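All protein chains but one are shown in place.
Residue numbering begins at 1 within each chain, and the chains themselves are lettered A and B in the order written.
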Amino acid sequence: MQLTREARCAHTRGSAGLSPFTRTLLTLCLIAAPALAGVLPEDRADVLWHSYNGGDITIQGPSVLVRKKVGDNLSLSASYYEDMISSASIDVKLSASPYHETRKQESVGADYLHGKSTYSAGFITSKEPDYKANTSYFSVSQDMFGDLTTLTLGYRRGWDQVFRDIKTPQGVLENDPTFHQRADHRGYSLSLTQILTRNAILGFNYELLTDQGYLANPYREIRFLSPGQGRGFMLAEQVYPNTRTSNAASVQLKYYLPYRAALTGQYRFFHDTWGVLAHTVELDYTHPVWKHWIFDGSLRYYRQSAADFYSDLFPRANYQNFMGRDRELAAFHSYTLGAGASYQFAVPGVRWISKSSANVRVDHLMVDYSDFRNALLAGSYGAGNEPLYRLNANIFQVFVSIWF
Amino acid sequence: MGVSPVKLMRAVTAALLLAALAGCAAPTPWVKPYEREHFADPIMSFNRDPVSSTYLQHVFETREGAHGATGSVGGGCGCN
Partner (left out) sequence: MKNRIAAIAATLAIALPALAGSAGGGPAPQFTLSARGGRDVSLAQYHGQVVMINFWASWCGPCRQEMPLLESIYKKYNKLGFTLLGVNVEPDSQAADDWLKATPVTFPILYDKESKVSKLYDVAGMPSTVIIDRRGKLRMLHRGYKPGDENEYLDSIRSLIRE
């Protein structure tokens, strides 16, 4: 089983959709650029264990990242990530049965530094029993204005294959042979970081994403009013549009406080052709103390409006062309409170490790839906009058990082 | 709604033109390289712990309708 977006990977960068004119401009700039250089990311290895617990879903697993320079201009990275999912969520309880499943994701990437430009490329592949996703990305990053400004252009391309699990008469889950869909994703991104003063740096990101193909969740269903039937409603298949274009733009400001601490403010605006409008605001504070410790605190507020074709309860069957009841597309707002502690230490006797840290982070997520109801309580309240759904989740991370 | 790829490409071209001019005829930076010590401090990095921030982004993106515009690159220390 899967949540459609579960398998799609975030945080990828891309390229190659540039016109000949643009390509020439870029090449000219790179050839003529002064012979100074930027800096590649540091060599490091991180091992993390993550755990999400909320809404009757438990997801945990490892995440490993290794990054190493090869020569002076190339940095290679590889990562492995797993989600071990145990779900008896409200969606699963309504129209399916609890399940266990593992999603595995692997990625490789390379960053090449030439003068003031960094070229990055990579590939991410994600597999779970009923969803396969492959993403490739390419980006170019350029330092300019005396290294005060960095401009990054990226392109990513994703190819997904969607399957649907059904239970055989023997009780085994396997792919429904009649169900095999595809989804394609394209992303264009532009990022800018700008040093404003000795103590402040600004980041700006814009991303345009287009999705095409099967974009729904094959296990979720819509419900429509059906008085006289058991629960007062009946379930039916979701019908999603097969295209989606999204625009997202965000601003981050990081400020260095004189006693050595950092304050970050972020805002993101999102709007898509499905009618979802979302605002994200986040405040983070980082405070190092006592030589070895760094403490972090964060507060995140998120609010979104529902997709045009979303409804918790449609008045009747086939009410409109597109119908969905995925709570990810409902109107809701959420708060997330996070705190982290990090202990920096040197590993004695192991000379190739320059520094290391042990870290812990907890986040508490509280989601309040405005138009998604707990349909499991239809019997007590009547269809359409059930209490609005609320979700609390605890997210826990523990990880060790080493630099070499 | 939604910006068409054509409009986006025009904006990108304009940005690249700016980049080309900027990268090749560098004006005087108002924060000198020797004044950028704070940006070399890991606490001022936009992405200090990539495994952790990537994971949290993933948690939010799978439960929310919004996605994208979360990566941040750069913030040079003025080195090299």
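Just a few scattered comments:
In this section, contacts are C-beta pairs under 8 Å (C-beta built on N, C-alpha and C of every residue); 3 or more make two chains touch, one makes a residue touch a chain.
Bear in mind that the values here come from a model prediction, so they are computed numbers and not experimental data.
Only one residue from A:Gly146, A:Gly232, A:Gly324 or A:Gly340 touches the chain missing from this view: A:Gly146.
Where chain A meets the missing chain, the touching residues are 20-21, 24-25, 28-29, 32, 34-37, 39, 72, 146-147. Listed here are the chain B residues that touch the chain not shown: 17, 20-21, 24-26, 29, 32-37, 40-41, 77-80.
Definition applied: only the chains that are shown with their structure count from here on.
If you average the CA atoms of chain A and of chain B, the two centres end up 17 Å from each other. Against chain A, the residues of chain B that register as touching in their complex are 1-3, 5, 8-9, 11-13, 15-17, 19-20, 22-24, 26-31, 33, 35-36, 38-39, 41, 43-44, 46, 48-52, 54-80. Remark: chain A residues 3, 5-6, 8-11, 13, 17-19, 21-22, 25-26, 28-30, 32-34, 36-39, 46, 48, 50, 52, 63-65, 79, 81, 116, 139, 141-154, 187-191, 193, 195, 197-199, 201, 203, 205-210, 245-250, 252, 254, 256, 260-262, 268, 270-274, 276, 278, 280, 286, 288, 294, 302, 304, 307, 328-329, 334, 336, 338, 340, 342, 359, 361, 363, 365, 367, 395, 397, 399, 401 touch chain B in the complex.
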